[in-house]
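Just dropping this structure here.
What you see is the complex with one protein chain gone and the rest in place.
Chain nomenclature is as follows: A and B, assigned in order of appearance, with residue numbering initiated at 1 for each chain independently.
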Amino acid sequence: MRHFRLLLTRDLRLAVRRPGQTLLPIGFFAMVTALFPLALSPRLEELRAIAPGVLWVGALLAALLSLDHLLRDDAADGTLEQLVAGSESLLSLVLAKVAAHWLMTGLPLALLAPLLGAGLGVPVAAMPGVIMALVLGTVCLSLLGAAAAALTLGARRGGILLTLLTLPLAVPVVIFGARATKLTIEGGSAAGAFYLLAAVAVLTLTLAPLATAAVLRIAVE
Amino acid sequence: MGHTDYNIGMLDVVLEVRDLRVLRGERTVLKKINLWLGAGQYLELRGANGSGKTSLLRAVAGLLPIEAGGVFWRSAPLATDRSAFRSESIYLGHDAPLKADFSAIENLHYWIGLRRPLQRQEIEAALTKVGLPAAAQLRPTRQLSAGQRRRVSLAALLLARVRLWLLDEPTTQLDADGQAMFAGLVEEHLRGGGIAVAAMHAPLTPAPAAKQELVLAAA
Partner (left out) sequence: MDFTWFHRLGSPPYIYRLSERLSPWFGWSAAILIAAGLYGGLVLAPPDYQQGDGFRIIYVHAPSAWLSLMVYSCMATAAAVGLIWRMKVAHAMAASCAGVGAAFTAVSLITGMLWGKPMWGTYWVWDPRLTAQLILLFLFFGYMALRASYDDTSRADRLSAWLAVIGMVNVPIVRFSVEWWNSLHQSPSVMKLARASMPASMLVPLLLMLAGFTVFFLAFLSVRLRAEVLRREKHSAWVREMVANA
């Protein structure tokens, strides 16, 4: 637990020291969503229909953009070696890194979504649901992305490969998440979609860190 | 701690490498490596570039898979149980694992802090001991020279307070002063019953009394 806290504060502090790198995905998310009205139509009724898709694809791309830094910096300067060779529980360190990534990317994306959603005609009543869906979804994306980032650490063309590996894994998250968002916006009952999304999140939280820790041991070789 | 050290002649063996074989890709980089080290001993790994010095250190540190043979820490094979070894050893690679945005103090706080809780005074004392001036301790490490950064990682060795040091060319980038300071640190570590294994290009001077040398030839 001490290890988890220490590494989490380290990563958060590093993120604060590099505001450019930290804010980039969030700015990207805002820009992409703002482009849709310009490319499609300013009519809110039309935008409302595509809002869930826009928000989810935007969040997915923004999260992918930030994943490349999740482990690569630590691998480049030898920090990862120190973590693998010196720590008792690699699993808690993986969880700490994922938690830091989520706090710096996933959570801001989810919190920003209502603001951007308002521009896409999302009604105020739907905002809590939109945030909730993105919170669950971005947790999954951080976890899956960490596994994919570990797999591609030593690879040539790591960045593109990371995207290729993460997208198929993220399909269920996007389907359930976007559906939950859509049903919330339309005012229907989104409970079913939320349950499925939560189930995927629990499954990912249980399995992905184990795989990531095992992969990291191979990746530092 | 459960495992007893055993004797070969006069020596209490703490670290043993038996018939080690290590592959990189499909190439054998190390084979039939045998060595025994006891308390207070210093082993210098010598050999040309590519002779496998780094691979040997990394294999012992558990960062490279072992193809055949084994590494034993206090008679226990590391292949099955690494936990004692992990908390009693530290590996220092080519590059100091320092974050450019953090100061030397912050870096050590997080790096060695993951091994044991640290006081700020301890960190400052260690940094002063390796010759990093107080003003430089607070600057982001990106503003430090290569030699100063190297000194920060030597301070990490002191703070880790572990028995076994595995060092990959620890004196590169150090000036003459720094080299002598490092030799002093090793001497002190050995006197306290520690063990050090270092890959070196030039022999450490002044050489510690209990020095062994292993010259690796390209496999």
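Here, a contact is a pair of C-beta atoms (placed from the backbone, for glycine too) under 8 Å apart; a residue touches a chain by one contact, two chains touch by 3 or more.
Given the structure is predicted, the values throughout are model-derived calculations rather than measurements.
Chemist: For the unseen chain, which displayed partners does it touch in the full complex?
Modeler: Hidden chain, whole complex, touched shown chains: A, B.
Chemist: Among the options A:Ala125, A:Leu164 or A:Ala191, which residue touches the chain absent from this view?
Modeler: Residue touching the chain left out of view: A:Leu164.
Chemist: Of the residues A:Leu47, A:Ala96, A:Leu109 or A:Leu151, which one touches the chain left out of the display?
Modeler: Of all options in A:Leu47, A:Ala96, A:Leu109 or A:Leu151, contact with the hidden chain holds for A:Leu151.
Chemist: Which is it among A:Leu12, A:Leu103, A:Ala118 or A:Ala211 that touches the chain not included here?
Modeler: A:Ala211
Chemist: In the full complex, which bits of subunit B touch the chain not displayed? Write them out.
Modeler: Spelled out for subunit B, the touching residues are 23-26, 65.
Chemist: Need a quick check: the contact residues on subunit A for the chain that isn't drawn.
Modeler: Counting over the whole complex, subunit A touches the hidden chain at residues 147, 151-152, 154-158, 161, 164-165, 167-169, 171-172, 175-176, 179, 196, 200, 203, 207-208, 211, 214-215, 218-219, 221.
Throughout what follows, only the chains that are shown with their structure count from here on.
Chemist: Can you tell me which positions in subunit A touch subunit B when the two form their complex?
Modeler: For subunit A paired with subunit B, touching residues are 2-3, 6-7, 10, 13-14, 17-18, 77-79, 81-88, 93, 220-221.
Chemist: Help me check something: in the complex, which residues belonging to subunit B touch subunit A?
Modeler: 61-65, 83, 86-87, 90-91, 93-99, 101-102, 106, 110-111, 113-115, 117
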